[in-house]
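Scroll down for the structure; my scribbles are underneath it.
Complex shown without one protein chain; remaining protein chains in place.
So, chain A:
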């Protein structure tokens, strides 16, 4: 009879089967629970590396000497299994003659025979697979650990079903725990609104046009933490060039990105400062040159002039130049002072008190120009600032407002403080001549920049104000309409 006619081996085929059992590379054993005797097939010896009969064939020998002590429990459990068939398979380690312990798979069949109770078992060497499995598990662990340490996970989108699969680490970055399956749209909704469209378009382009992407964007986790992430996707195409899968990585780069951003902002600050210094050097050189040039010019003229009256006039100009030079040196001192005072201690300064101080200093000018001043420092009454700076800021803004008052009306000045979440602002409004912002806006705070035909204009006040404000990390903005007035908004902190 053929193997295919029946699954049961009966009659003559038993002898055939016995031969088979003795020749296959599998260990077969039989144990009589009544007589406590064991039988091992040739293959049993062979898989352990022995010749038949080379070692004692007994349950005791097997259990005590060959079976690894830690695998006794799983072996017994499988052997004495009483539940419904099939009996479970145990993976156990057995001591071989020359290769130490190796992994085997043990399957057991209990058979209650007329002669007594028999247990049959089969052993197969699975060492190769087991080692591969251990290695794979190790690699997997290492990979998982790498991902965990790098805060980096993998994901893919199957285009046919439009389903998104994400690795454990991606879920960790999402701060989503438990079995939650996200749709593509749901995953995209985790990105911050400002970047949502970018990421949606990138995914769309990857699917439609096989365009890879690599983005650094902001993301809000399930626990509402806003972090920077790197999202990179690469389309996988079929033979027709169609995108079948988008595969990618997802990494939490928050720390790196924030460091980078703060570095960039430091660089920008330094860059600004460098530009200001460069600009300052040009301006000073220009100003000193023009005085020095004039001085040389006048001295030459003085030498070449015969008329006594002319000489007198020339000398008066030389005196003027000398005074201008002193004034320029004074400006230089003031600017250098800004830098040297920056280290001075900040103190709690009261806006109202400081403003009254400055008003007292400028009393003559204020009265002469009939200036009407209103202040409101209720919203922010005090500030931690360098007192000399605040005094100088008030003084320059007030002087500026009086100097550029409108010829047809008395000056009205309105000064108040404002606060938002992070900053304190000082607002200074006037109804003066105003300035054409389109034409001069970018030069307004430049040194020696004057815009009106005003003999008092020196082009130094606003330059110093800006330098003081910026030296303490603030900024100054201006809004102005010609013939209506000017509004300075100084962000102090």
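The rule is simple: contacts are C-beta pairs under 8 Å (C-beta built on N, C-alpha and C of every residue); 3 or more make two chains touch, one makes a residue touch a chain; residues count from 1.
Please note the rule applied: contacts and distances are computed from a predicted model.
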Among "Response regulatory domain-containing protein", "G-D-S-L family lipolytic protein", "Tripartite tricarboxylate transporter family receptor" or "Nitrile hydratase subunit beta", the UniProt name of the subunit that does not appear here: "Response regulatory domain-containing protein"
Sole residue of A:168, A:242, A:286 or A:363 that reaches the chain not shown, by the stated touch rule: A:286
Contact with the hidden chain (one of A:148, A:296, A:344 or A:423): A:296
Residue among A:123, A:321 or A:413 touching the omitted chain: A:321
Residues from chain A at the interface with the omitted partner, ascending: 282, 285-286, 289-290, 292-294, 296-298, 300-301, 304-305, 310, 313-314, 317, 320-321, 448, 450-454, 457
